[in-house]
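Every protein chain of the complex appears in place save one, which is left out.
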Amino acid sequence: MATVSGTLDVNAIRRDFPLLERQSHGHRLSYLDSGASSLPPHAVVEAMATYYETTHANVHRGVYETAEEATRLYEDARRTVGRFLGASHPTREIAFTKNTTEAINLLAHSWGGANLGEGDVVVLSIMEHHANIVPWQMLAAAKGIELRWLGLTDELRLDLDGLDEALDGAKLLSITAMSNVLGTINPIGDLARAAHDAGALIHVDGAQAVPHLPTDVVASELDFLSFSGHKMLGPTGIGVLYGKAELLAAMPPFLGGGGMILDVRTDRFTAAEAPQRFEAGTPPIAEAVGLAEAVRYIDSIGITSIRAHELELTSYALDALDGVANGHLTVHGPPAGPDRGGVLSITLDDVHAHDVAQILDSVGVCVRPGHHCAKPLMRHLGVQATARASFGLYNGTDDVDALVEGLEQATTLFG
Amino acid sequence: MATVSGTLDVNAIRRDFPLLERQSHGHRLSYLDSGASSLPPHAVVEAMATYYETTHANVHRGVYETAEEATRLYEDARRTVGRFLGASHPTREIAFTKNTTEAINLLAHSWGGANLGEGDVVVLSIMEHHANIVPWQMLAAAKGIELRWLGLTDELRLDLDGLDEALDGAKLLSITAMSNVLGTINPIGDLARAAHDAGALIHVDGAQAVPHLPTDVVASELDFLSFSGHKMLGPTGIGVLYGKAELLAAMPPFLGGGGMILDVRTDRFTAAEAPQRFEAGTPPIAEAVGLAEAVRYIDSIGITSIRAHELELTSYALDALDGVANGHLTVHGPPAGPDRGGVLSITLDDVHAHDVAQILDSVGVCVRPGHHCAKPLMRHLGVQATARASFGLYNGTDDVDALVEGLEQATTLFG
Amino acid sequence: MADLEELYREIILDHYRSPRNRGELTDEAALRAEGFNPLCGDEILITLHVDHGVLSDIKISGQGCSISQSSASLMSAAVKGKSLDEVRQIIATFKTLMTVHEAQLEDGDAEPEAVDLRKLGELAALQGVVKFPMRIKCATLGWNTLTQCLDDASL
Partner (left out) sequence: MADLEELYREIILDHYRSPRNRGELTDEAALRAEGFNPLCGDEILITLHVDHGVLSDIKISGQGCSISQSSASLMSAAVKGKSLDEVRQIIATFKTLMTVHEAQLEDGDAEPEAVDLRKLGELAALQGVVKFPMRIKCATLGWNTLTQCLDDASL
């Protein structure tokens, strides 16, 4: 009874996710927090366990059999991830980091440090996650760069009217492909072309988009793209910075240490080629193995089908929420459609998001309350916190129904 | 037949490490590369798998049951690790990073960035790993600090004669507790006192020591200590920076993003308290769970017993190697004793380390050839590469015997 | 659900719906302190007057969940008109109540003191919070901010 979707057999998919067998407070678990972190399918957990128990060794320097296999698995993961993004040169364009946040800090510190100076402009949008704000603010404080902000339309889409003006003279547009609060999907291909026309590069924060929408860095003409493993059915502890080969090749190192050098003397070091240059120290090896398996899992279902399913679910949910709390419920985001992802940021007039989430928890519904690391957006919306439900391929209409029922309870309790 | 050690029952221990059941090229696997990365016991792999399949959720912001449990597991890991080090205030003194390398970069960037300027002195030793060299070189390039180098005695111990002179006017002594090439164990308690007497702080690179020797940050009066999970029976993707509470509390942030802020506005951000301030983005949650389990595993065996066992094995190995290759074999490091860890860096006069390792691989013996990310040390030793065998608690005399036999083969082949 | 009802007691909901001492003292003499809960975005602004060692007036503004708001409201009612010594005493008692369980999330293994709930009066209603570790930070936000306000003024 899980699905409205003709697209996915949600009941079958759920069997791949052991955590969904868990009960919470005596209720079936409705996991509606994939925007914060997704659940890993058994295949991903198994791939890492198998790696640890049959292969584990440090990569790159060993010549013995398991070290060679570990190295191969790690480098294969780079190719698997690169292909998933449509990258032309996966082995030179994918740097593994610990999460999206490190990827963006790497970009700001390395590319920004080398290419931006006093008065140079980086354009952000008001819907960015802190991960795509704070690193640029740090750079602004260190180097005097200027940050410009793209605003939103009344329907909470990106306001493209101000785009050309904002890009005028800018060096970089750094923008999310999908808002983790609004679900708004930005037209990254168009934005890339606009940025390039203005002589700027584009970095896309793909933390929310890569797990849920087809991504093609070449077709969309992206210069840089960052995202996290743990939001795309993969493990914690790994993220990705994609960069066009020639751009990464020209960037100075970020973290210093083993694996990122060609030579070290007491008075100087010589950095290795990209992407190794950006992978100082022992990399997240098991995590790369897990991430590659997550990509294979997504491929086996089909990202297009996942997207179609989540869009159907979003429409169903928006309809279902319409009747709740007598008009005292708001979902902050555009209507369901091709530019709308499966993220529902809910506020009730009389119940604080934190209380909403607490009450939902008591009936097994997992949503996240708070500012979702997007405080400038919250200020724009004039709310302090929302209760956010976000979908994954394992969600069905039963989860939405449980959400709606829990929300009714919250309004009753606080009524 | 695994053990000379009265201390540990190696055969029983091996049953906890599934990878050791593997054969390589038809031989029993002699894993002698724990210095690069240790094997995880089944309990660690299982703890992470269980976490992923029963609990996983993003930490810190969720109020639902699994998010609360995940947060508790993550914060419990902080306490478990802190207690293992003898930290006084685990919840304020342990920051999780992705590896030792990031921990040292964090220190250099944050503490160094705030406290060091033109002409300030950081003292290193010539036996440092690149992870404890390159970040300071980067800081030297950015801020004009001076690096001073402690040398070695003929017996490849730290030369303490030059210590007071080197520390004169210095702000920081950053030094390894144990060389990953020589096995030399440095007297970190004495070094800490000398540093403090000179008005300097001390950072200890504990990547090799924490897994193999008892550590007590309070007794040794350490200001900072860094190490990696994957070298101490834990997972990849996690490292630790320990810092005294008041020192961490005063340090500016390193990476910017979610989780490390109190507030973000378009024109500024306010950083959170330490250690959260240093943990930008989704942290290595499952990895923290795995690391805590690794600490419990080590505790269950006893770090003192592990140390005693590895020292016995080192003595046995040094004796056994004495007869190999007719005097054409060198082990670079001090004689077995209380200041000698279980790392054997071997060179043969006529066979390059790379070839040695390749031949050893063919008989199932895993050693690591190369410069071991310690090029300044290699230059000091006048060698370009060594074949390094390094012990873990699961190694026995049979592994040493296999090593000796493989070395004999190498000399024959190249003889 | 029993726990949930203990969390959302009627008195909590009442202080949430009708917060006491709501507002802001804007005169020069007022002491001010702002607090954030970075985890959920709750914000609080406390302004107060101290006259001859007595916390003579206090106003609370800001936004947050029922727990942080009602806790701040209950706090304002409990401390207003009290001597600074008494205020410190009330803060300490309340924090001990919260720490009973927060201890699990903090350092050390020291056995927490038992709290005499009768001493707490209405504040005892917040006791249900300790079963929800993630909410303890909500309940303590106002209290930490008040402490900071007094500390900043070296009172």
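For clarity, chains are labelled A, B and C in written order, and residue numbers in each chain start from 1.
The criterion applied here is as follows: a contact is a pair of C-beta atoms (placed from the backbone, for glycine too) under 8 Å apart; a residue touches a chain by one contact, two chains touch by 3 or more.
Please read all numbers here as calculations on a predicted model, not as lab measurements.
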{"item": "Partner chains on view for the chain not depicted", "value": "A, B"}
{"item": "Residue of A:41, A:90 or A:406 in touch with the missing chain, whole complex considered", "value": "A:90"}
{"item": "Contact with the hidden chain (one of B:135, B:259, B:370 or B:392)", "value": "B:370"}
{"item": "Of B:378, B:393 or B:407, the residue in touch with the unshown chain", "value": "B:378"}
{"item": "Omitted-chain contact residue, chosen from A:68, A:221 or A:350", "value": "A:68"}
{"item": "Residue of B:76, B:263, B:355 or B:408 touching the missing chain in the full complex", "value": "B:355"}
{"item": "On chain A, residues whose C-beta touches the chain left out of the figure", "value": "60-63, 67-68, 71-72, 75, 79, 89-92, 261-263, 270, 272, 276"}
{"item": "Chain B residues touching the omitted chain (full complex)", "value": "25, 351-355, 358-359, 362, 369-371, 375, 378, 384-385, 413-414"}
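Here, only the chains that are shown with their structure count from here on.
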{"item": "Chain centre separation (chain A, chain B; CA means) in Å", "value": "31"}
{"item": "Centre distance in Å when chain A and chain C are each reduced to the mean of their C-alpha atoms", "value": "36"}
{"item": "Residues within chain A bordering two or more other chains", "value": "25, 354, 358, 369-370, 375"}
{"item": "Interface hub residues of chain C, defined as touching at least two other chains", "value": "39-40, 132, 135"}
